[in-house]
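Remarks on the structure that follows.
Some chains have been omitted; the remaining ones sit where they do in the full complex.
Chain IDs A and B follow the sequence of writing; residue 1 opens each chain.
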């Protein structure tokens, strides 16, 4: 990463393309519409509410992040979306049942104006859903990429957006690992043409975005843009990418509490996590093959934070279990219950229970917004390929090949903020502070 | 703070003087005896189990902290203690009922060898206890200081300790604020001679330690060494000090979770905390005047972390309540229940409940050990006065006058580790990591 000589200004409109227009996407859009008219606060968004400390502690320099790095304004955001159901933004938002009626009514027209483009859909990747608004006339996967690229160009024309970013807000796909077809740009292009079964819808969108130089973040645990071919193409086309799987709810708290235990060298003997959720996400994850994709993403964070090989006495043998259960009475509200068995001084056992009554889309929406604005900024800085500093937002953060990504939320936050400081030329924060004492 | 040209080596024995030989002190001592014979692991102790990352992430340099900064070895530690009851270390440990019989039996002789010196005790500061092993022949508070200093010198002679540190492990005293008598060294000396009612037992011990150049940490929320006169004397006598109120249990978790919420700009509407505990600590805190001291210490952390004035939308109006209830069935096991009302995107409410079944002394003992070893190291580095980097261990961390101390556990940990790195001359860690990307 090179510190930019100049950062392109955020002039004109910023197009934000959302793949999947369900609860998360509609909650994001409605929120942006409400927030820019001052009707509701964009809580949860670092780009809208965050500040950044600069210089010595006693200087009290704390500008807003959006001012400090000149992010695009909410007023300049225009949305587009794809979905496998034809409902417009207002109907989809009502069906999602996340926001209250008075909120949806206040921005009804703006929501209703977002008509989804037909989605790329492969049944075998989402066994629990039946797509009815899909690009079923694409002859090959390569052709599907082409159709998406046409959609993008049309959106740019029609919306007048000068710059575009894209975020995957769609469903979890069944588990699949990268194989040969994902290994190089050429192999992937051949696979597209040959309708390779290992290529999923997420990858098709990603490939289209990269060719169009549209920064892209993957909010699901799907193999999407985290494979060699995509990383190479991103570099080649100078496009920033980030992923994967929005870090919300239970896993978010895991990456808060586990670093807390480790900070104090408190041992871990077991961590049992169960989730109940009742929205379409829960329905999709009720399918074991889809759950496996999610489970992999959720299980990885503890080992990465605790480093059992470094700390065998503390973390060498803990039992980690993650459950997700579809539970319709919850609706979009999601609930996690964690039982954490810890060990203290001399090995004496203690326990912690965390019950988190959260809301999936309420936690995810500000992440979508932040990623859109930060990816746009990254592109204007000339950054390309994996943006590790955006790992703050993901359950399975991407990092350079061979590098273990950080999962500790606090390390991720420092990395993000020091990246902003460094880009702009401000001193990095180290929290040393010896200068306050003689 | 000046980076030391040379750090004195940790040769010879290190005396550790504990004020108050109840559950915390006996659990600490028994643990040190067990750990150094390999009978139980010193979990929870950064000085015993912690590692520190040095250099680039891919260098994988992760030495143990105790090797990196050459801390005193557990083998060289000798204990002394004061208490207001005459039980020896073994009897006191049995009464405390924290450790299992087989653990106490394994180190019975070493524990029994610690006979408490008579304590300084003022009834009005601890209404719920009746001291029976006290320095009741001290004519004035100045005289009491002198008796403590004699105790210290005798302990050094008899134990053969080359260096000594001291930690307050005693009870919470009734609430008292600093006043004129605490404003200068001279005023305090006059107050001691005049038996000023505003001078508590904690302050008397602190004063003796400072005159004897013994680094001192205050584990209770008492006004102990956090007043102008003590800070001045610490500088004058080149003595490191730290405090106050060990950060364990519920407040520890508060300084883990609150930074997590803030990292993501999640709003807070209310935080209700209740504690039930059944040991002597709980009994003492059943007294409203004693509870007030503790409450002040516990309530402060949220505002300091959340900075409502910086973030009025998020933290401008939250309701914070802390309860402690004496509940004998719990014994030394302490239990916290927290209800946290949070606000997400557009202000939508969510809730978090944390139930922490912890053990007071099991969490506090490794802190006592770490503070003893780090304070000794600080003195060998030539550091004096407030050691802000040890704020990691305290509910009410001390900082230079005019400086707001950090309460965020993760900021505290970086400060601590970067202080170690800086002292030894290693690069500070900033988590920027742009060098891994082209």
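In the analysis below, a residue touches a chain if its C-beta (ideal position, glycine included) is under 8 Å from a C-beta of that chain, and two chains touch if they have at least 3 such contacts.
As the structure is a prediction and not an experimental result, all values here were calculated from the model.
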- Message: Just want to confirm the stoichiometry: 2 copies shown, so how many copies does the whole thing hold?
- Response: 4
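The definition used in the following text is that only the chains that are shown with their structure count from here on.
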- In whole angstrom, the CA-centroid distance of subunit A from subunit B equals 40
- Query: Taking the complex as given, what residues does subunit A use to touch subunit B?
  - Reply: 1, 3, 27, 30-31, 34-35, 40-46, 48-51, 57-58, 62, 99, 103, 235, 252-253, 256-257, 259-260, 263-267, 310-311, 313-314, 343-348, 350-359, 361-363, 365-366, 385-386, 388-389, 392, 399-400, 402-404, 406, 408-411, 413-415, 418-419, 422, 428-438
